[in-house]
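For reference, the structure discussed in these notes is given below.
The other protein chains are all here in position, but one chain of the complex has been omitted.
Order as written gives the chain letters A and B; numbering starts at 1 within each chain.
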Amino acid sequence: MADLVQLVTIGLLAGGIYAAVGVGFSLVWGVLNIVNLAHGALVIVGAYLTWQIFTASGLDPFLTLPIDAVALFAFGYVVQRGVINRIIRAPLLFTFLLTFGLNLIAVNVLLLIFKSDFRSVTTAYSGAGLDLGGIVVPYIRLAALGIALLVAAALALLLNRTRVGLAIQAVGSDRDAAQLVGIDLRHAYAVTYGLGAACAGVAGGLIAMIQAITPTAGEPYTLQAFVVVILGGLGRVSATVVGGLVFGLVEAFAQSIPGSGSVFANAIAFGVMVLVLVTRPQGLLGRLR
Amino acid sequence: MTPQLDLRNVTKRFGGVAAVDGVTFSIAKGEILGVIGPNGAGKTTLLNCISGVYRLDGGDIRWHGVSIAGLAPYRVARLGVGRTFQIVKPFGSMTVRENVAVGALFGSDSERPPLRAAFDRADSVLELVGLRMKADLPVSALTIPDRKRLEVARAVATRPKLLLLDEVMAGLNNVEIDDALEMVRAVHETGVTVVLIEHVMRVIVGVCERVIVLDLGRTLADGQPDVVLRDERVIQAYLGERYARRLRGG
Partner (left out) sequence: MTTSQRWQRILIVLGCAVIAYAVLAPLTSLDGAQALNLPLLTDKLWFRLATITAMFVVMATAWNIIGGLTGYAAFGNVAFFGIGAYTTGMLIAKAKWPFLLALPLAPVAAAIFAVLVGLPLLRLRGHYFAVASLGVGVAVGELVQNLDYRGEPIFGGASGLFMPIFAVPNRDLYFFYLMLGAAGVSIAVTWAVIRSRFGYGLIAIRENEEAAAVIGVNTTAYKVAAFALAAALTGLAGGIFAQWNVFIDQENSFPIAYNVEMILMALLGGTGTVFGPAAGAVVLQLLIQFLSGSLPITLDLPFVPEDAMPVLAQVVLGVLLALVVIFAPRGVIDFFGGRSRLTVAYLRRSLRETSI
């Protein structure tokens, strides 16, 4: 029984990270209709940013998260406005290839700068955790879950209660109608991608605190983000959060099966995705797109 | 005599709304039939049910006595039921001739022509609909009326025994309508049963022997055009209660 609770705990904690990674991805996909293959790269850029600031200045990594958010927002804004906006009307294949190309560039530039050594962010409290009657809950992972939920809530609030957010939703609903009511499409698109990148950046900062990072460590997160969004459903932030938590649980249970082990991460992700696509394409909470 | 197409209690729902609700009628071989009704009456939905694009929620559709409900669209086409789309769906990267030839290459099972024969057949169909001169043009170079002709041509090339035309006349001016009517008559004369879904009354009166009126998914009337169009219920459905009363003189 204790094992079950520990498993669920692990699953939920991991799920928090997946949710954080997923919300930015979901936003960009839902509004801009772009499956951002460079999302993992954005995550890992955020991770490196946190690591760099922490290593250079000793600033507590949690305090670097807002910096990650702002920096990645700016970066995402520029990339969308300058590059991706040029291809947005082309068939799906091209946006796919473009984001793949951007991913290639980003990851390899990171390799040039940081080489492929593993880096980690270790603080005084890195290993510590709560001990609730035999169940171990590491502080950092708990805080990460909390922050992930906070980011999701903030994003949802922004989308539903602010002018910017409503503009973004309008653009996502009907591009032409949004233009007719006076929304600057290029700016709106860029802001959307920037927000997606900001969420990715924060997720990356959290990841830097939890695992050792290397420039190629972001790749699996792209596929997992895709699975999370498919699982939860496209459309609302809450759907992605649910998707992330559920996926975390699924993964925890799958990995606990003796024999299969943790090496099948991608295979598990893919299996879940195909299952959902074939049986319930709109996901757990979403609407059909 | 078994009717060519027999609809019995056909029902199709979307969510809670029955777009088509218990529609029943038969079509004999060689008829030229009109289907009219106000917007939202379920005409296109009915057509989609016949051609297999939608699955029925109730009732049955029989082709020469055999049920075709639930068949995939390509199977319905192979049986000899051809159709056009209200918003035309040409094969954009092909020329006019190629579009029609593809129709001839596939289509009804009565023949399976080789490539050369398909292209020859395409040429004769293009002649029939009046697009012969434009055979080598890309689709993008065609005007809207011509694209509608192309849509019809492609469907005719599939050697249909029954042809369902979905609002082929929409958006055409009077002259273009006359030309299109010529084309429909020519197709009908080759022995194809034609069903025209239309809004333009001139077409119905001009070429149909029989008219079925749909309203809110149900059949309202079924008979000769001049009788049906004077039917009070039909007038009411189209023009509303108030105008119908005014026409009546009350």
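Operating definition for what follows: contacts are C-beta pairs under 8 Å (C-beta built on N, C-alpha and C of every residue); 3 or more make two chains touch, one makes a residue touch a chain.
Nothing here was measured: the structure is a model prediction, and the numbers come from that model.
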Among A:Met1, A:Ala56, A:Leu112 or A:Val181, the residue in touch with the chain that has been omitted: A:Leu112
Residue touching the undisplayed chain, where the options are B:Arg83, B:Arg121, B:Arg147 or B:Lys161: B:Arg83
Contact footprint on subunit A, counting only the chain that is left out: 29, 33, 35, 83, 85-94, 96-98, 100-105, 107-109, 111-112, 175, 185-186, 189, 223, 226, 230, 259, 261, 263-267, 269-271, 273-274, 277-278, 281
Subunit B, residues in touch with the chain not shown (by the definition above): 51-53, 72-74, 76-78, 82-83, 85, 89-94, 98, 101-103, 105-108, 115, 154-155, 158
